[in-house]
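A single protein chain has been omitted from the complex, and every remaining protein chain is retained in its original position.
Moving on to chain A:
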Amino acid sequence: MATHLPPKPAPQYSEATAGGMAGAHHDRPRGLMRWVLTTNHKEIGTLYLIFSLTMFFIGGIFAMVVRAELFQPGLQLVQPEFFNQMTTMHGLIMVFGAVMPAFVGLANWMVPLQVGAPDMALPRLNNFSFWLLPVAFTLLLATLFMPGGGPDFGWTFYAPLSTTYAPPSTTFFIFSLHLAGISSILGAINIIATILNLRAPGMRMMDMPLFVWTWLITAFLLIAVMPVLAGVITMMLLDINFGTSFFNAAGGGDPVLFQHLFWFFGHPEVYIMILPAFGIVSVIIPTFARKRLFGYASMVYATASIAILSFLVWAHHMFIVGLPLVAELFFMYTTMLIAVPTGVKVFNWIATLFQGSITFEPPMLFALAFVVLFTIGGFSGLMLAIAPADFQYHDTYFVVAHFHYVLVPGAVFAIMAGVYYWLPKWTGHYPHLRLAQWHFWLSVIGVNLTFFPMHFSGLAGMPRRIPDYALQFADFNMVTSLGAFLFGASQLLFVAVVILCIRGGEKAPAQAWEGAEDLEWTVPSPAPLHTFDTPPDFKPDQP
């Protein structure tokens, strides 16, 4: 942390404006109602982040239950029925409750600051998007206490497991997912409108920080596929409660249709969870390498290519379901094609590091771990993309290893990198360096201990979503469980760092990181409640 220097001159804010704004809000509600009724993008961003962290721990506890049961072969702690509910809820909570809201929270905080906007384009709608989430997830968690238990069919809720053979609470699960989906769509509309309409005068699209670019494309994906999810769960609802035959072959429907519709949503959803992570890493690496991002334009085009391709690869999740050969080939090749733009990104990050004067502050540590570990997840994805090979890997722990590598040291590490990067802007303090470093190293060790052995147990044939397993997998599973406990426990450090940082710590200047260049570093740290009431003068670095 010794590397940060005094702020660059001429921060683009004025005390007079900030003071005037405070005066205009003498009627602001205080206490709890201030947060409930707020229309301020920073407060709503904070709400999203707190919500996401809460869900991260709830989903994490479910994962701990799963790993405790799998610590040794045989059934020790929970019944298989409950085990299935734990794996299902872990997935649902982490995807829809932890990762997605965390990125939306970061977007709420940082997109207006990075494009020089006074707030999000539609502030009341913004608050609505947030408050749908606690309602949705209270309902989802409540299903665990309903007769017959909560969702137990895996987070992908394939029909007929989720229709014909599902617990009665599935109807509530569907409604909770509807609420979360509405929240995502409205949030995405808001982000798109903000980016397209509220940029500071002079900021062209190709001047936007990559976090803004990746979120623009992510928001497009959200608006395109969340309605498809809404459609497919509505069809489930009708099959369960009104006797329709969408996923019932006896009536002329097809359970495979469910999988097509789900993955038409689900694969872009995967990129919804990783594109903003790319954006965060693309902002952090140049800052701490003290170099411009290598290949800015190619980063933008690569992100757009990934987004477009994501609509053409969904059936690679379904290679063994009995697709026609031509479909197997088509989806295998399109999937492999995604490696090209992703490779461009990894190459650009490494080229940015090349000959940079690199320092290793906590955000940079997480960003570098992201590049290495996400790439491992990318490579195992490439292995899974090979249709004939996937016949062997499908539904094994190899798949679990793959998507956890892209989601945990991928998406989650990027979120943590972003939090460490922007905490000085949010709180006015630097995060505690030693604790953050402990958090980082314990997390890296924990993550690899947890997920690396899964590759081996998976290749050896251990199926996913089972509460018990053959003795030959015992050693790998014990290592995995120990790693999971370590990773889970070390996240308490993260909470400690965040709380300490809010309460105090080394004061951060407006320009908290020496190499940071975007607009958010021109406003004071902590950022006042209202920023950019008059749009800043944006001067592109290159004409």
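In the analysis below, contacts are C-beta pairs under 8 Å (C-beta built on N, C-alpha and C of every residue); 3 or more make two chains touch, one makes a residue touch a chain; residues count from 1.
Methods note: contacts and distances are computed from a predicted model.
Trainee: What is the missing chain called in its UniProt entry, if the choices are "cytochrome-c oxidase", "Ribose import ATP-binding protein RbsA", "Sulfate transport system permease protein CysW" or "Small redox-active disulfide protein 2"?
Mentor: Hidden chain identified via UniProt as "cytochrome-c oxidase".
Trainee: For the chain left out of this view, which of A:L161, A:L179 or A:L365 touches it?
Mentor: The one listed residue touching the chain not shown is A:L179.
Trainee: Among A:I93, A:V111 or A:L132, which residue is in touch with the absent chain?
Mentor: A:L132
Trainee: Check each of A:M206, A:A249 or A:A489 against the chain that is not shown and name the one that touches it.
Mentor: Final answer for the missing-chain contact: A:A249.
Trainee: Out of A:M89, A:V104, A:M208 or A:A230, which residue would touch the omitted chain in the full complex?
Mentor: A:A230
Trainee: List the chain A residues touching the unshown chain?
Mentor: 17, 20-21, 24-25, 27-29, 33-34, 36-40, 117-119, 121-125, 127-128, 130-132, 134-136, 138-139, 168-169, 171-172, 175-176, 178-179, 182, 185, 188-190, 192-194, 196-198, 223-228, 230-232, 234-235, 237-238, 241-246, 248-254, 256-257, 260-261, 264, 322, 324-325, 530, 532-535
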